[in-house]
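Note that one protein chain of the assembly has been removed; the remaining protein chains are unaltered in position.
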Amino acid sequence: MLLEEFLSNAAIKAWALSSIVVALKTLATGMLVSSIRIRKNVFSSPEDYELQKLEPQTATDDQVERARRVHLNDLEAGLPFVLVGLIYALTQPSTLGLWICFAGFPIGRILHLVAYMKGLMPHRTAVWSIGFGITVWMAVTSAISILT
Amino acid sequence: MLLEEFLSNAAIKAWALSSIVVALKTLATGMLVSSIRIRKNVFSSPEDYELQKLEPQTATDDQVERARRVHLNDLEAGLPFVLVGLIYALTQPSTLGLWICFAGFPIGRILHLVAYMKGLMPHRTAVWSIGFGITVWMAVTSAISILT
Partner (left out) sequence: MLLEEFLSNAAIKAWALSSIVVALKTLATGMLVSSIRIRKNVFSSPEDYELQKLEPQTATDDQVERARRVHLNDLEAGLPFVLVGLIYALTQPSTLGLWICFAGFPIGRILHLVAYMKGLMPHRTAVWSIGFGITVWMAVTSAISILT
């Protein structure tokens, strides 16, 4: 049957597992934002303060803002990756290519989270570049493969 | 023919309809941001004020900021959902699972919009959790299904 054949393909399987990790990592970063908010009592809406029986305030917190920037960056990097990754998987790349791209991206993103939260530069840029490079490389390779 | 077979599958059909609703809901939240901006005369760029023949200002508005947070949350929650949802649909889940996930998520997101705009807590967290729980559950189920 068609759909079973789809997910039994090694490239689609690698894309699917990698994408699930990237999706769960994005959701985990969102939970990190919430957990720092609760620990530091810094919220985005007045009703959140009221729920904690606190006076509403407008101050922001450095760690909350860092985690929020990581979360936004997860979307900025993740949307192109999962999309281009699916197209790349459909071009049936080599096993080496699959491993580098679909293991490399999630690892790069987890290291990016650690580097950003700890304020490590230029390490943050270095690990961010892993994901960026992988996505651009897959995009160019896939476009060539489709056009030729 | 291949592609017709693809969209004639019940699980893919459910994913596609649910994803279209989630996409339209995200676009509608963006329109809500714009409509509140126009009604309250609070814009993001100086040229927007000039177009309305108003003096540019930097003030923000509570309802605009609320709608913007909902819009960003639509992306934070929606990207993992549509991605993991496609993989989940490919694993050919039960009809009950399809209904709970693909009807539950859009309903949860619409209730989240209402709760956030009205400033209702803890209702906002409760309805947000519906979508979060569904996505995590689909991710774990799909990963197990692919790996076994």
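Which chain is which? They are A and B, in the order written, and residues in each are numbered from 1.
In the analysis below, a contact is a pair of C-beta atoms (placed from the backbone, for glycine too) under 8 Å apart; a residue touches a chain by one contact, two chains touch by 3 or more.
The structure presented is a predicted model; accordingly, all values stated were derived computationally and were not measured.
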{"item": "Options B:19, B:91 or B:142, residue touching the unrepresented chain", "value": "B:19"}
{"item": "Candidate in contact with the missing chain, chosen from A:51, A:79 or A:110", "value": "A:79"}
{"item": "Contacts of chain B with the absent chain, listed as residue ranges", "value": "2-4, 6-7, 13, 16-17, 19-20, 23-24, 26-27, 30, 44-48, 50-51, 71-72, 75, 78-79, 82"}
{"item": "Absent chain, residues of chain A that touch it", "value": "2, 5-6, 9, 11-12, 66, 69, 72, 75-76, 79-80, 83-84, 87, 90-92, 116, 119-122, 124, 132, 135-136, 139, 142-143, 146-147"}
